[in-house]
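Everything on this sheet refers to the single structure shown next.
The complex appears here minus one protein chain, its other protein chains still in place.
Up next, chain A:
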Amino acid sequence: MMLSRVAERVYWSGRYLERVANTARLVSIYETLLLDLPKTVKLSWYNLIIINDLEEAYNERYSVRSERNVVKFLLGDEDNSSSLINSLTAVRENVRTTRDVVPEEAWEMICELTLYVQDNLELGINRRSRHEFLEDVIKGCLQINGLLFGTMPHVASWEFFSIGYNFERADMTIRYLEAGLTAILQLEDDDHAVNSQQVIWGNVLRSLNATQYYLRTTRSPVKGQEVLPYLINDPHFPRSIAHCIQSIISSCGTLPQSEPIIKHLKKISKKLDEQVDFSDAGEELLESLNQLQILLTSCHFIISDIWFPND
C-alpha cells in the first residue's frame, strides 16, 4: 500500500503541474484580452496578481504595477511561491522524491522542461517572444500529463495525482469566474459595456480552453448567464467545477478510509445544484462563488487529515 508521505507528494505534483500550465495559459490569454478591450476600460495587469491572491507578496517585491513586473513576478520570481518557475521546481522536487511511483520518463521530461524554463525565462518576460515561450511550456505540461495518463496504472498513486490536478483545476476555474465577475462589476455603464462583457467572458472561456465546447453545448453566444452555469455545472467539460468535483469523488472512492472527504464533496455537489439566478451578475453571485471557494479549500485539509503524514 502506498506510503502517506508519497501520497502527499504525488498529490502536490499533480497540483503544481496543473498550476504551471494554468499560469502559462493565464498570462498568454490576458495579453489578448487587454488588446481587445476598448481603451476606456481600465483593466490592469495587476488583476492577475489579484486573481491569484498574491497582492501581499507582490507589493513586498515591487512598487510599480507594470506589465513587465507582473509577468516577471508570475513567471520567474523566486520569491513568489506560485510563480511558474517555482511551481515547476516544486513538481521536480516532488517527483524526485517519489521516483519509485511515477514512470521513469516523467522524471526526464520534467528535468527537460525545468531546464528549458530556466534557460529561456527571458523569452517569457519579453513581449515579442512571450507567446511562443508560453506555448512551449504548455506543450511540455501536456506531454507530461499525456505520459502519466497513458502509462500510470490506475492505482492509488494515480488517484492522488488526479485528485491533485482536479483540485487545482476547480480552484482555477472559480478564480477565473470571480475575476470575470469582478471585471464586469468594474465596467462603466456606457455604450461599450455590452461589448466589453462579451470580451471578458470570451476570455474567461479561452483561458480554460472552453470556447469551442461552450459554443457547441450551449448553442448560445458568449454571455454571462450562459458562461457561468456552463463552467460551474457542465457535467462533461473537464474544467467545469462539477466535473472536477465528480472526478475527485470517484478517485477518493477507490481509496481507503475516504468517507469523510466523500461526504464533504457531496455537500459541494449539492451546493452546485442549487438554483442560482445567473442573469444578475452582481455581488450576490460573487459571494456565492466565494463560499464555493471556501468549501473547496477545506477539502484539502480533510484529504490531508485522512491520508497524509500527520507529524
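Going forward, a contact is a pair of C-beta atoms (placed from the backbone, for glycine too) under 8 Å apart; a residue touches a chain by one contact, two chains touch by 3 or more; residues count from 1.
Rule of thumb we're sticking to: contacts and distances are computed from a predicted model.
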Report task. Given the options "Circularly permuted type 2 ATP-grasp protein", "ABC transporter permease", "2-oxoacid:ferredoxin oxidoreductase subunit alpha" or "Thiamine transport system ATP-binding protein", say which is the protein name UniProt records for the missing chain. Result -> "Circularly permuted type 2 ATP-grasp protein"
Report task. Among A:Thr40, A:Ser81 or A:Thr97, single out the residue that touches the unshown chain. Result -> A:Thr97
Requested in this report: Would you indicate which residue among A:Ser63, A:Gln257 or A:Gln275 is in contact with the undisplayed chain?
Outcome: A:Gln257
**Report entry** Chain not shown, touching residues in chain A
**Finding:** 1-7, 93, 96-100, 104, 107-108, 110-112, 115, 156, 255-257, 306-307, 309, 311
